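Sharing a structure with you now.
Complex shown without one protein chain; remaining protein chains in place.
Chain naming follows the written order as A, B and C, and within any one chain the residues start at number 1.
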């Protein structure tokens, strides 16, 4: 049976990661015949879209495949009859991320892109937009797949599937890819000599490792994480310090890199505060890197993904998206670690929750592998994180301030008490432009004179997006 | 990495299905290098073992591969250092099956190999033996996989994994294979153009079907099960009458062939009673077929699986076993429908129950795909069946008569009331030889003069196994 | 704090049980000051309403309390500002019950008021009416309590609470009262020397018994149910034969009288068929008794509950209603066995299911006591029954024929197969007048000539209600 060529739409097409995405599709073109490619962005991202869009077209032209890259600010025009929609947008751009980081840090709490107060605010800004996209898709491309790699990927995917009612959605993350690439070296194996099984939430999952004879080699990997020097695949954007050895030995499953924010909360907070008080937060650093990347992308002779992109924390994200689309299109039945509907895979969570688990990717989407019950400690962690996510998502949809406050108090990265409310209030005001659902509360806060006193944030309020 | 050649042990090696098993391994020899093959049976099965064992050796010799088929009545000799143990034994041989069928029918209830009173008694006889085998394996081949296709496969697998504590066990069934081969024709597709997903219990599962674009084509298949003439893959041993159309349309998932005993209880019972009163029950028919097969097998020139074997209800069973072993040995990650630990795959059942679901077979065994919550009717059916299975398994292990009675009363194929006890009691006496766990109760019943009055059973008590 | 006097409305006020209800309120008048009493019925029940209404007024007059009994066919007039609404109506009167019994029996299945096909059809007729009543209550008496003793009480209560969204509802049953009155005698105790705990569904619950020192005396009661002669409190309408002793000993909890239809299915079916073929079904018998009762009620000198009423199966039902209302009004915190929202009391069922469990009745309603997990057999039974109830309720609300068929097939009293559909279809046609939700399907069936051939049913179709 002849398969029809594919229309792919990327929302947030002006992202600096777009070249990786292009490379991924170019490498898979023979299996995955793309008819047309649409990069969509908003007015604020127009310049980036044009730069990276031109480079994307150069990459396709250099590939020898005849693929047209369309650029547009009109989302609905792009979505019409799409087969796959990928989302990698960032509401409020990097300026919003910097506020997400600096306001919590200014009160002595972790400021991070997807964890703590920052991660919750990224969800507050993103979820209303993704639900709008879903409404457009219902009308314009009702059979399309939505491949989300907009962070916080787990909460965004839960909003799409559980609240938006769009079942054809898979959430992606690059963190498992890094672990699967890094850990085999620790026991002198290659990636394809091991079997990995993951379960948890996005940026909050654990995994076990087996050899091809079915022997559990997790303990051996854990041992060598301490006894040997090799990198274990922790993402580049995470301050890489060692987990407490006795803890990992007790668990006998391996946490993801992001677990450091919880298991090593003190060290990570201190490191973050140092950056906050010194060179600037991660978002500030990335903003510089991005500017450099876009300078590179402007070069009319550049027609391949530059090395610099690979060194960022988000590397492999786009490649995972290409791989996932390929697996769906060709019913490849390959295992990937994706955010999908639980369906019981983690029985300690509700069947309609979104979880991130090893799944086989087929023509009908992700087939999540049932993991079974977690031990007490992991169960407690995942349940509190999911409950927090539920509060965040509901608050993002309804604009319920009390629920946002509940989410803050439940989040292990937020200190309980009036300080939580202070951070919440300052962030609401700082992100006012992107939080229409909270409009009344924000007006009230502004009247009370609430505002962040962090100088960088204050500057962004005037000169940023 | 060089893989070590394999030692395979088949308990119940004297089965008439052994040639299918040999054929399966011969066909896969290039991927699955077998070092030695052991066929084990008990004294009562010695003759069959010798006949089929000789034929098995002829098949290997004809294949050109240098594989030695060992025959033994000493299970422990065979198990030593095994890599894979397959179980296909039948405690009490076909004579026991005939009693399983005739006693219930003689009281107006369904007598069937794996359902109703017969299926429960097959479990009573088999579970103590399989748990003995597991104990031997713990000592003699602690790293081996146990691939069970002894019926009732689901209950036997639950006994092994949950009660015997042997995790490296997969239960197999040929029923899904039949459906996946038959149904595509109903919508003019080939098997590899469709994606099947199964969930339920052994001989009590449902499935949905999707095309490669992820569209649900289940309704279309259901429609054509009524509107067209093609066979839908129902096993040869099941009286093939149509399900109630309105029911299937409401469910929008497809039941397995064995569901007829429940959804079409009246028709199946009547058909069974006709056979019981006429040509003889299925077991009696099979006994004749088997005798014919063994006559064939005696032919010293026969060195391939004869056509006659393919027509039996159990066809594809052995092939599924070979495929499963191949998938484990080579970490093939292929989807198969197997009995494995639930782990949440069916959230309406306990995580430690054994279920039969689509699983990806890897080097570490079955990765069950999480199905999600069932609708009310299917939920009710599966919960009552699993509860019945739990009673049966516990009664099989403990010899608790009251629990056996509870299982009988809960089983939808058994009429409630004193009649249930009558059938239970007659069957206990009839199978006394193979039910050491019930020895005291049986002695008491014998004293009371309990015995089946069915002439065939009475004859088997004297002249049968 | 002075409490305001109460307005009570009884829907189905023309019931022969109304005098028991009056007696109950008269006996509790000092605690429960009734302002006015409204008896509501429909046109078909007008005559009965007038007879029993006049008698009710005579009873109050004789009591010396100044309470006015209003009679009306206008439900909305009555509901205005009600404090308590009790429901004891019977859609289609006893004629409908007779059809519920005779059609299944005519096909060799149990025909019974609340179990099997009959119980499901009683639900199909009743649930749309109760949901209409709930809608009226939302408008006319939004603070009122709905005390339901219309059968099938469990399903009707689930419809009200879960689907109608009316939380202030308690479902009642007389069966537990009978057990608590009967069983103490078996061990030479008085009722107030024992502690009972019940859990299950309406007409499908079990209980345990303890003495006041907390010792479990269940086994002793079970023993004496066989060793002694005393009555155990089985309702008068249930053919009273003994449960299988070994079963009860294994369970070590005591089933309710109605469990006989399941645990002793064969005997109960045979007994029912004998009545069906002989003196007439229970409904036919009751119809005669009722006629006699109404003759008595006509006596202008009768101003007390006559002895004859006490001998019926429904005795204590109305008294339970009075007791429940008293407990709510006076926050008495007394234990009663009622149908209420599960909330986890039976963890083997969903928290939003309605269950029948020992509850403490307070000013805010029923406080259900958490029972904990059931053993396998009881778990299986209750799960299949609840799943069946869910199908029935959804079919009753939506008129989904396929779902009604699923409920039939799942119900242990209904034989699986085409025969189930035959009974379903004949009953749909026979009850057409009271099943507006199935109107299209019934039209189709009538066109096909579907009708019951039972002569009594045929007569009722012409001459009955």
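One rule holds for everything that comes next: a contact is a pair of C-beta atoms (placed from the backbone, for glycine too) under 8 Å apart; a residue touches a chain by one contact, two chains touch by 3 or more.
Keep in mind that what you see is a predicted model, and the values were worked out from it rather than measured.
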item: Chain not shown, its touching partners among those shown; value: A, C
item: Option touching the unshown chain, where C:47, C:231 or C:331 are the choices; value: C:331
item: Which of C:193, C:231 or C:459 contacts the chain that the document leaves out; value: C:193
item: Absent-chain contact - pick from A:223, A:287 or A:421; value: A:421
item: Full-complex contact with the absent chain, from C:164, C:365 or C:380; value: C:365
item: Where the missing chain touches chain C, by residue; value: 1, 143, 145, 168, 193, 195, 197, 210-214, 328, 331, 333-335, 341-347, 351, 358, 360, 362-365, 367-373
item: Where the missing chain touches chain A, by residue; value: 244, 246-247, 249-251, 262-268, 376-377, 379-381, 383-388, 390-391, 394, 400-403, 405-407, 409-410, 412, 415-421
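Just so we're on the same page, only the chains that are shown with their structure count from here on.
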item: Between chain B and its twin chain C, rotation from the CA superposition, multiple of 5 degrees; value: 180
item: Top chain pair, ranked by how many C-beta pairs fall in contact; value: B-C
item: Centre distance in Å when chain A and chain C are each reduced to the mean of their C-alpha atoms; value: 55
item: Overlap residues in chain C, where contacts from two or more other chains coincide; value: none
